[in-house]
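As you look at this complex, bear in mind that one protein chain is not there, while each of the others sits in place.
Read from first to last, the chains carry the letters A and B; within each, the first residue is number 1.
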Amino acid sequence: MYVTREGRNDMVGEKKWYLKALAIVVLIFGILYAGFPILWMFLNSFKPNAQIFAWPPVWISESFTLNAYVEIFKDPEKVRYFINSYFIAFVVVVLTIIVSILAAYSFSRFDYPGKKIVNTLIVSVQAVPPIVLLIPYLSLIVTFKLHNTYGALILTYMLLTLSYAIIMLTGYFNTLPKELDEAVMIDGGSRFRALWQILVPLATPGLLAVGMYTFMLSWNEYLFALALTKTNDVRTVPVGISLLMGQHAYEWNQMMAMSVLGSLPILVLFLFFQRYFVAGMTSGAVKH
Amino acid sequence: MLKLKAFHKTSFAVLLIALLLTLTACGNNNSSPSNTSGSSGSQSDTGSSGNSGGSDITLEFQQWWGVELPDGALQEIVDGFTAQTGIKIKLLSNPYADTRTQIAAGAAAGTMADVVGLDGSWVYDFAKQGAIANLTALMEADGYDDSQLSDQIRVDGNTFMIPVVNFAYPMYVNLDLVNEAGVSIPTNWTEFVNVTKTIKEKTGKAGWAIPLSTESPSGIQNNFMSWLWASGGSMLKDGKPNLAGNDDLIATLEFVKQLFDNGVVAQGAYAMKEADMVEEFTNGRVAFMTDSLAHLTTIKSEAPDLNIDFIPIPVKDGYTGKSGMDVANWGIGIAENSKYKAEAMKFIEYMMSPEVNAKLAVLANAFPGNIHAQPDYPADNTLFLKAYEIYQAGYAINEFTGLPTSEELMRQFDEQLQLYLDGDTKTAAEMLEKTQEIWVKAFK
């Protein structure tokens, strides 16, 4: 049922050389645009602090050092930040995807009173700046005795990502024709089955985009990660990076190193999920 | 179809695992004994829980100091308290930049630690919010002799914060640049203007730097006002803003504007933060810098070949009185909703005791908050000792401590200063009138 296709945009016909050239130019521009700052960060993580601000800029320092990385790995607290981040991000992704699939299905396939209101609400609640919500939200978390627990962060990140996930998945589900559902139901299956057996696999690229974003948000979120936690055994990487900015001493190279390390899991995820981005939908999915 | 069935099964399996994990996570309320919300065991209502060895009380101490001190140093110091009294101290840390926000939120939501590290500029507002406790009452209850404290930060007559150690802001000099330009050390403003001009011409490097980022406008306190205070000036009168018509301030403004107009101030001032300024100096691009003594270690370790020295801040032409030196401090206070205020006060007294205070001062490269403390500064740290001498020749001052919305006052002054420096506001007098108008609103 899955057919892997590459570049189906203009599958039929001639390959024009100038289009290829254009693609390459855009690609090179993009890679420089995206990659240069990251490269700079990467190089800085191997310098002693002073040289990071040198003029003329030092590309690769003569005192090239792995010190920053060593400091991070030596410190069990810092390693713990990574473990916490992994755990929380993973759980949030799984839960958010499940909950949002259900909600998106509801929006996509049904029509019922209150639907527009809920839909509007889901979008607009994101508009409240988190900093304003901080105090009431914190009080609520404390009331539920969730302060300084993984649970608090997991629930919070679910809240932050659900809106996006539901909206995007509704959009993806909307592009899948209703005939697909009906095909299952005619065969005697329930809507639930139609959802999980047909729609979800077909919406895989969309699910991956949503999952990617959810992971990234949980991984990179700072304000609530700081506000909802007290002790370092529950804290995540962004807080860890921030703790390197003291009142007087900034550990620039460690900050850069920690960010590089922090981005690795996402990089790996991207690489791992490559082939799913490529899988697509065929138009012959519905058998008449 | 097989593939889909497998997917179906896998998804349920994953869901199950996730739920299980979440439940364990929620249940696994990590080992932190958040003991502010009640521990059992021996509690005492009076202040004398002192030597009841084996007490079950744990005080939470929230601070950003641990990061600034050598690894494990702070833990060792607080362990000394535990050894004496049996009360355990749990160290919590927040990034300095966000500590104030976290304390404000924590006070409102009831998650504040028992003992909190405080900056002088936060005290007034937290006291008004009812977030921090009245220390005067606690000290009286303990019979504590507070004359040994070099300073106490008061609001409406009561102390709410005690400075544990002070970070002075002397003037650093890059001797290499001074020698390269062939100039001598300036002692007053006119000389400073000329010297920086020559340095810029001969070496192309900046003569002075000031961090004026709106995000953390501490440059106003540490780098701008230090000119004023070094020449005996004041921005307040009877604790109220005295900006408009303040001749000393007008002179200071015109002096600083001249530095900017001469192009000797390091570029990017309006977005510069203190840490950025230090990096500029460390990389040899700034000749004179008023900065925290705490940076000495960083600068020396990052740039061991840099030839630096300390000088008394150049004073206004003709001024001969004592010079005030700007200090920032690590202050300490007690949360109002702490259940162990008496024990917390004991802890503060411990941190302020001459021996402990001296030890902390040495570790932090700061000056002690207890006047009887005799810090054992390493004798080979000649630069630090020189700065200490300059500090002792004058007096410590920071008029922003204890003012309402201190940071906002600094920010407003910063914005008006930028307008004046850019020429939007034509005269210094005008700038001060405008700033006075804005400041007065906070003092209602």
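Operating definition for what follows: a residue touches a chain if its C-beta (ideal position, glycine included) is under 8 Å from a C-beta of that chain, and two chains touch if they have at least 3 such contacts.
In the analysis below, contacts and distances are computed from a predicted model.
Name of the non-displayed chain as stated in its UniProt record, restricted to "Spore germination protein", "Outer membrane lipoprotein-sorting protein", "NADH ubiquinone oxidoreductase 20 kDa subunit" or "Permease component of ABC-type sugar transporter": "Permease component of ABC-type sugar transporter".
Annotation: of A:Phe53, A:Phe82 or A:Tyr150, A:Phe53 touches the absent chain (contact as defined above).
Interface note for the absent chain: among B:Leu74, B:Ala269 or B:Ile390, the touching residue is B:Ala269. Of the listed positions A:Phe46, A:Phe82 or A:Tyr172, the one in contact with the omitted chain in the full complex is A:Tyr172. Think of the hidden chain as still there; on chain B it touches residues 100-101, 104, 108, 125, 128-130, 212-216, 267-272, 276, 280, 283, 285, 405, 407-408, 411, 414-415, 418-419, 422.
Interface residues of chain A with the unshown chain, by the touch rule above, are 5-13, 15-16, 19-20, 23-24, 26-27, 30-31, 33-35, 37-38, 40-41, 44, 52-53, 55-57, 99-100, 102-103, 105-106, 109-112, 115-116, 118-133, 135-137, 140, 155-156, 158-159, 162-164, 166-168, 170-172, 174-175, 186, 188, 191, 205-206, 208-209, 212-213, 216, 219-223, 237-238, 241-242, 252, 255-256, 259, 262-263, 266-267, 270-271, 274, 277-283.
In this section, only the chains that are shown with their structure count from here on.
One inter-chain figure worth recording: chain A and chain B are separated by 37 Å, centre to centre, where each centre is the mean of the chain's CA atoms.
The part of chain A that touches chain B in the complex is made up of residues 1, 48-50, 52-55, 87, 91, 94-95, 98, 134-135, 138-139, 141-142, 146-151, 154, 196-198, 200-201, 226-227, 230-234, 239, 242-250.
Residues of chain B touching chain A in their complex: 3-5, 7-8, 11, 14-15, 18, 21-22, 25-26, 28-32, 34, 60, 64, 67-68, 90, 92-98, 101-102, 104-106, 108-111, 113, 167, 275, 279-280, 282-283, 285, 292, 294-295, 298, 302-303.
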